[in-house]
Every structure is written in C-alpha cells, then in structure tokens.
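The complex appears here without one of its protein chains, the remainder shown in place.
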Amino acid sequence: MIIVRLAELIMKPNLLSEVSGKGLHDHLGFDGKIVLSTIMPDELIDEFQTEDYLRLVGDLRPDATMVPDNYTYMDDPLYLSWSQTIRLVRNALSFLELDIPAIGLIKGATPEQVGWSTKQLLEMGYVTFALPARELSRSELLDNVLAPALLVFEKCQVSPNLMIYGRSYPVRGLKKASYANHSWFLGAKGGTYFKGGFQYDITDPSIRFERCNCGSCKGRMAQDLTGDTQALALHNLLGLNNESGGSG
Amino acid sequence: MGAGSRVRQFNHRFYQGEPSLSDAMESCNEGGESIAAFGECQISSGADGYELVKGGRIVGIFEEACIESERAVFKLSTGMLLEVTGSGIREIFTKAKAGLHGLTASDGSLYNGPPGSRTYRICFESESPELTDLYSQYFEAVYDRQMHQYPDRGYPRVVVGNKMAFYDLKNYGAKTGLYTWNVPRAYLDREGAAEWLKCFFSGDGTVKLVCAGKDYDIAFDSTCREGLEQIQVLLLDEFGIRSTLKPRPREARPGRRPGYNLRVRDEVEFAEEIGSYKKEHIERLEKILKKKGRR
Partner (left out) sequence: MPVVWEWGSEFYLLAENCEKYAFAAWRENIAEGAILVDGIERNEGITYSITGYAKSPGLTKGVATRLLSAALGTKIRYCSVELAEQEFPRQTDVMYREEQLAKRVELLLQKVGSKLLEGDESLRNRVGQTGKQLEVDWTLSLTCYVRSPETPYLIDCEDSVLDVVLPFAKKLASKLGEVIGYALYDRVEDPITIDVEEDEGHIYVTAIERSEPESGN
C-alpha cells in the first residue's frame, strides 16, 4: 500500500490536471492499494471546501482517503480550534457519501476536542483512524492527542485500525498500530541505516561491519550499502516493518 | 499539518518568524513610504520595518534591510538573506554561512547516530588551528550556538550536536555523502562565492612554491570530481579565473580511490580575488603577488 499526498498535487496544477484525467493507479502504473492523504499546509486547507475535496477524490480515484485535514493549535484561541474541530466532523460526515473507505483523523488542541471528535467519528461508523504525528512528536506533545483518543476507544470498547502518520519509530506502549512515513527513503538518501528501531549513520562503527540477512542486504555488511540508495531504502523499510510488527 | 504549537510551526516552516513566500498572502492596499523598486517588487519603509511587495501582495515585513543600487537584501535567520533584484527574488547565504558551508565541504563532517550517541553531530578538524577557530566563529554567527573543542591526536577539532544545523547544512549540500559535496551555487552572490571558495580552498587547497618548471602552483584537491567541476565553473563564471582539472595518477593499490586536482591558471587573480585563511597559504600568496608586482 502506498500513500499519495493530495497537497503535492494541489501545489502543481499541471500535474493535478494530468493525474485527474487518468486516475492515480494509471498515472503511477501501480496496481496495489493507494490511500490519499489530505494532510497539507494550513494555507491550503483554507482554500478548499468539502465539495472541492469530494470532486478531487472522485477524479483521482484512490482506494481509500483520509477525511479533510484541519488545524488545531494549542496556542490558538479555543474558538478557532473548536471551529476547526467541528469542521473536521462535518467533513467526515460528508465523506461517508463516498463509495471508498474513508479514514478518520485524530486531531484536537485539547483533550476534549480530541475526545469529542473521535467519538463523533466512531459513532458515524469510522473504523480506521490516522493520527498526524510528525509535529506532535517533534514537540513531544503526541501523548496529549493519543491518550484521549485511546481513552475513547476503550470506553466505546472498540479497537479500530490506527495509523501513526509521519513518524518512523514506534510509540512506546502502543501495542497495535501501523506507521506511515517516508523516513526510510529520506534516511537512505542521507546515508542513514535503520536497525533495531534506531537510525544510524552508515559509517557508525557499532553497525557498519554487521551483516544483515534481510531481503535487501542478503548477508551484506551495512557499509556495503554505501552509495546504493535503493538497497538501503529497502533495508530501512523492511526494518521498519519488522519493528512495527509487520503492520507498517 | 496543524497540530501542536502554531508559533513553533511558524518558526520551523518560515525561518523563525519571517513570513513565507507563499502566494496565499493578503493583498496590500496601503503601505509606507516607497524607497526602492526592482522589477515587480517594491520596497517601502514604515513603522514596523521594511515592507516588500510583489505584484500587489505583501511578501514580508523585515526589520533589517540593505538597499543598494542594483538590489535590496533583507535579513532572514540561520545565515540566510533575501535578495531582491530586477530579475526576481531569491534566498542567498550570508558571508558567514557561505564560509561555513565551504569549510564543511572541505574538512567538516556531518554524522548522525542513535539517541545518546553523537546524534546530529557537526564536526570540523584541521591541521590548522586558525581554521577551526574560524569554523567555530561562523557556526556561532549562523546558528547562535557554541561549538566545543575536542582536539584529537594533536589536530584541533570542534564539535557540536544540533539537529537543526545538521539538517540545514546537509540540505544545502555541504556533505551529500561520505566523500561528496556540492557548491551551493544558487545561494551564492559574488561575495558569498568568494567566501565559499576562500574557505574551501583554505581546507583543501594547496599553494606550492616549487613546481615543475614554474614558480608556483595553486590548486584544489579532492576525491569529489563533480564538486571540483562545479568549482571550476564558479571560478570562471563569477571571477573569470581559468583552471584545469586533471585526475591524480596513482599506483593502483588495493583499496585506493581516485583523486582529482584542479589547478588554477590565473594565479594572480585568484590570489587577489579569493585568497585563503590558512597561514601558510597567506604567506605564499603574498610572495606570488610580490613576484608579479602586485604588492
């Protein structure tokens, strides 16, 4: 399964028009599952209405899509973040019209916003959720959003599919989740070698002479992958997959 | 997008407080006094600072600006400037950042390990203490962080672990691989180009006063051929300085990698326009200039 970012297409109108004509599968020449990510910069979020999103999803024809993104900052006035939270729920309701699965977003500036919006989506029938985690992880605020959501799942006695989006290393204590990111590729471009949940410079003496038997390395030492970005990227991806219990 | 702290995200995305160059900016109906215009761009000064307007939209408001006859330059952060000319707008390095990049490309290293083990490490070491001092100075000027001195086997060495600076230098091509680097041509004005070359030359350049048949020889040495080719183009385009690139012939020992030498042909112009920070180079370049009656 791959994830395509809607933002990338929106920022390149020519590309968007080309892909809209063919659909994502034909444009990419890819038969597997394609999920459309709606995570995008704030200034793009403001430009689109619900109908615009629905039309784009119809044109691009992914296999599944996230509901439209919003922005909820903890240092914004509560009125703003609540408006955005309500907007997310409204959009999620509209996305039920689609004939492809929709993925709910776990967002909110306060535990109440996170809890309320997650509960609304559960009651609508959403069974898969994505938690955009990159900014939150960097700011060490991920727990502030994850914990209220997990509490709602527990209270409702459900265990939906959870995707941690934009983070490569596992969340401690989170037993069942999948991880969506492209750090495995970006890391490979920069000579980063993934091992045991950590990222190493490929020249790190603690790993560079170790042999790896994954499908990419096939017995090679870490440093033998120097310059072979493709092999290194595949090694990293396989490593991430192992670390996340095969659900990455 | 859109989680955590808005202030922090704005800082991270838009150079710590400066406005983005996105087109999604409000239209400009009023402004301060117009003080300069370059192509589509107008600059006016007001109570809040210098306002840059392009095509009727505010690009940004800046506290500091330098208005010259052919361009205006606004201060951004982390060693960046916004240059506005009749041809358009671009981001360029400050002199300190250009020098830092050049030094990193020559004798610096960028290394990242797992947490707790030399994570996001930026290191510079050289046989010449004046270069490690310069590196420290430039690093502090650009990133507002001090480096630590850890001499190693008599080589002066400065080190710091800083994620932001690590990725900043890496993304601008200071070190693209183990032995490879790029000249950040798109981000260098003439002053920046001179500083980049001066700093790179200070690390990986040689000034020989005894050479085959000639009085002196100025050259760059590296195992990165593409990088040397970029230097060759920069020297010619920006300063009109010619050079010749040749491989370094060597015995084919097991494990030996090819090396390249870029010899400068317009030595006097190089000594005058570029120069070096390395003590030994400075002394020898002075001798070259004296010999040619330029001193």
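Some notes on this structure:
Chains: A and B, in written order; residue numbering restarts at 1 for each.
By definition in this document, a residue touches a chain if its C-beta (ideal position, glycine included) is under 8 Å from a C-beta of that chain, and two chains touch if they have at least 3 such contacts.
Remember, predicted model here, so these are calculated numbers, not experimental data.
The omitted chain makes contact with just one of the residues B:219, B:271 or B:285: B:219. On the side of chain B, touch with the chain left out of the figure occurs at residues 107-109, 111, 123, 125, 127, 152-155, 178-179, 204, 206, 208, 210-214, 217, 219, 221, 223, 229, 232, 236, 242-251, 253-257, 259, 261, 263, 265, 280.
As for the chain not pictured, it touches chain A at residues 203, 205, 208-211, 221, 223-224, 226.
The rule is simple: only the chains that are shown with their structure count from here on.
Centroid to centroid, with C-alpha atoms defining each point, chain A and chain B lie 35 Å apart.
Against chain A, in their complex, chain B makes its touches with residues 1-9, 12-13, 20, 22, 24, 111-115, 117, 170, 177-178. Against chain B, in their complex, chain A makes its touches with residues 39-47, 69-76, 84, 107, 132, 135-136, 138-139, 141, 145, 190-192, 198-201, 203-204, 206, 226-227.
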